[in-house]
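Only a single protein chain was left out; the remaining protein chains are all shown in position.
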Amino acid sequence: MNARRVRTLTGVALAVALATLLAGCGAFGGDQNTFNPGGDVAERQRDLFLLGLWPAIVILMGVLTAVVYIVVRFRRREGDEMPKQVHGNNRLEIAWTIAPLFLLAFIAVPTVDGIIDLGRAADDDALHVRVVAFQWDWRFQYLDAEYADADGNPLTVPDLYIPVDRQIGVELQAGLNAAATDVIHSFWVPKLAGKQDVMPGRTNRMWFNATEAGVYSGQCAEFCGIGHAVMKFTVTAVEPAEFESWAEEQLAGQ
Amino acid sequence: MELAALVLATGVKAFFQSPAYVIGVPLVAVGGLALMLALTPFELRWPAPIRESDLPVLDDPPEGHPDASEYVKVGVFLAVVTAVEVALYYLDLAEGALLGLLLALSALKFILVVMWFMHLKFDNRLFSTMFTGGMILVLALFTIVLATLGSSLV
Amino acid sequence: MQHAPTIDPGHETSTGIDNRKLLMWLFLASEVLFFGGLIGTYLLYRNSSVAPPCPTDCVFDGVTYQGLFDIPFTSISAFVLLMSSVTMVLALAAIQRNNKRGLGIWLLATALLGMTFLAGQAFEFTEFYHEGLTLNTNLFGTTFFVLTGFHGAHVSVGVLLLVSMFIVSQRNDWTKEHSLNVELLGLYWHFVDIVWIVIFTLVYLIQT
Partner (left out) sequence: MSGAVIGQQRPTIGEALRRIRLEAATYHGVWSWIATVDHKRIGLMYGATAFVFFLVGGVEALIIRLQLARPDASLVDPDQFNRLFTMHGTTMVFLVVMPLSAAFFNLLVPLMIGARDVAFPRLNAFSYWVFLTGGLFMTASFFTGNPAGAFFEGHLGAPDGGWFGYAPLTSTQFSQGTGIDFWAFGLLILGVSSMAGGFNFIVTIINMRAPGMTLFRMPVFVWMTLATSFLIIFAMPIITVALFQLLFDRLFGGVFFSVADGGTPLLWQHMFWLFGHPEVYILILPAMGIVSEILPTFSRKPLFGYPFVVFSGLAIAFMSWGVWAHHMYTTGLGTTANAAFGVATILISVPTGIKIFNWLGTMWGGSIKINTPLLFSVGFIAMFTIGGLTGVMHSMVPSDYQQQDTYFVVAHFHQVLVGGALFGLFGGIYYWFPKFSGRLLNEKWGQLHFWTMFVGFNLTFQPMMILGLLGMPRRISSYSDGLGWGFWNMMATAGAFLIAFSVVAFIVNVVVSMRSRERVGGDPWDGRTLEWAIPSPPPAYNFATIPTVKALDDFWNTKYVENEAGIPVPVVADGANGDDEEDAGHGIHLPSPSVLPLIAALGPVFIATGFIYHGNPWLLPLIPVGAVTTLVGLYGWALEPVTE
């Protein structure tokens, strides 16, 4: 195999890979596209991803260029002499041990910051919702007192409605009633927020909001058996007034 | 016989539900082994036959190993420590103090057995490194696991 | 696997350590992780049972249930196993001085002490069973039986090996050249003993 062919083929492969990657990021279609967030949490997560993505692409391009350059430039030609035997270089080693640490610190800080921020409890004035996941469907219960019916039962619906621009505080429960056991599920609305697992036997919490009205599709993200692929739901974000009238209507029908 | 009847009559599940018998299986196996060794098709040489002779019983232990009397001394000490442990259990000590004392004493027993009976005191350091490496690893890992799972004892 | 034959490397081993001894120590280091997992699980689940019976006195639905542990009895068991370590090491000391008869006596003594321990465990298991504790009663039953059961299985394997070694050593002419076999079995036996030292303290004596 001659060097030219190596170069061409490698070049083509790289170009295809890069083009695909960029095309993917550019194609903002799809109901579950994490690159097209509809809420603050998802936006923050996308921004953090991009913060990591660009250095990663730069490093990757650096390594790939170096690999191709080295293989082409130092390929064995006929009548080559033996190369100089270089055993190593301590200064270089120290340099490429230390240098990544700076880069990593650069992503570690926003990472820890994000963990703490997303990990805090939901605000008191948030809309409190209990997400109930079971094989293989969802129920959403509105826990605030104003959404309870005459018997004190919370409003319960199969798809989530939320008002825009209001924080939604979520607690996650596996199994239709707390005593029933179920498998692990994961609550995920890609355009609104990253996922949180629904663990049987413990209550996980998260919060998010929607900044734009619309219908967001969500889906169970933790493998949960035969119905895993069809365990879907939607989150409809509407204006607050519209939400209140929707809730009243639902309560009346419950 | 009773054991065998139990296994065959009710299946393994019932057998295990009465876990007292779990421990009985290996005991039966010991008997089976004796039978097997008696009927073995192999010559019982292990690992290699050596000349037949009446070697004199030596007086001294090999280099690097303590004398038998030392082993006995360690044994007596171990027995005493166990007695102290049980006594402590019956004393009305503060919970924290009891916990600390018991852990310390069992660590002492542990170290004595490992150092003297397993010869780590005298043997190659490689062995100590590997063994303590495993100990530290498992302690670290499960401390973290128990901590993240919110266990009461850590 | 302590008697696995080893190839003659054509020279001394690189470290001067016998291959089989190294193997045994590696095996024990690995066993540390095994028992660590079992003990860790027990510790995680202590006091997590949602139904009686319990190791010590406990209350469910206003009813007090008496604890199952019988400390004096278990202490004797633990003591027996501890003393079997002493007899084991005396067996080694005997064969290191070419004393085949002494080896036989101490091996047999160790095996008998081991079997006494096993019998004690069988008795204890039976008692617990009659008190209503099985593998599927509650978390205490599951974790306790699996942890002590696996330890008991290790003791049983040890007894098996002790008996085998007794037969083989007495039917052959064992001298101090064979002491490595005894030493390796001893390492295993002492290891099983120290695991019980840990279990005895963490499971039986310390109850929070």
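Think of it as A, B and C in the order they're written, each chain with its own count starting at 1.
The rule is simple: contacts are C-beta pairs under 8 Å (C-beta built on N, C-alpha and C of every residue); 3 or more make two chains touch, one makes a residue touch a chain.
Computed from a prediction, not measured in an experiment: that's the story for all the values here.
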| item | value |
| --- | --- |
| Chains shown that the absent chain touches, full complex | A, B, C |
| Chain not shown, touching residues in chain A | 1, 3, 6, 9, 13, 16-17, 20-21, 23-25, 27, 29-35, 42, 44-46, 48-49, 51-53, 56, 59-60, 63-64, 66-67, 70-71, 74-76, 80-89, 92-93, 96-97, 100-101, 104, 107-108, 110-112, 114-119, 135, 179, 181, 183-184, 186, 188, 190-191, 193-197, 199-202, 204-205, 217, 219-229 |
| Missing-chain contacts mapped onto chain C | 1, 3-11, 13-15, 17, 19, 22-23, 26-27, 29-31, 33-34, 36-38, 41, 44-45, 48-51, 135-136, 138-139, 141-143, 146, 150, 164, 171-173 |
| Positions on chain B contacted by the hidden chain, ascending | 7-8, 11-13, 16-17, 29, 32-33, 36-49, 52, 126, 134, 137, 140-141, 145, 148-149 |
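Everything below uses one rule, namely that only the chains that are shown with their structure count from here on.
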| item | value |
| --- | --- |
| Graph class of chain-chain contacts, one of line, ring, star, complete, other | other |
| Inter-chain centre distance, chain B versus chain C - centres from mean C-alpha coordinates, in Å | 4 |
| Chain B residues touching chain C - in the complex, by the definition given at the top | 16-27, 29-30, 33-34, 37, 44-47, 49-53, 55-62, 65, 67-68, 71-72, 74-75, 78-79, 82, 85-86, 89, 95, 98-99, 102-103, 105-106, 109-110, 113-114, 116-119, 124, 126-127, 130-131, 133-135, 137-139, 141-142, 145-146, 149, 151-153 |
| Chain B contact footprint on chain C (complex, rising order) | 3, 5, 15-17, 21-22, 25-26, 28-30, 32-33, 36-37, 39-40, 43-44, 46-47, 71-72, 75, 78-79, 82-83, 85-86, 88-90, 92-94, 96-99, 115, 118, 121-122, 125-126, 128-129, 134-136, 145, 149, 152-153, 155-157, 159-160, 163-164, 167-169, 171-173, 175-179, 181, 183, 186-187, 190-191, 193-194, 197-198, 200-202, 205-206, 208 |
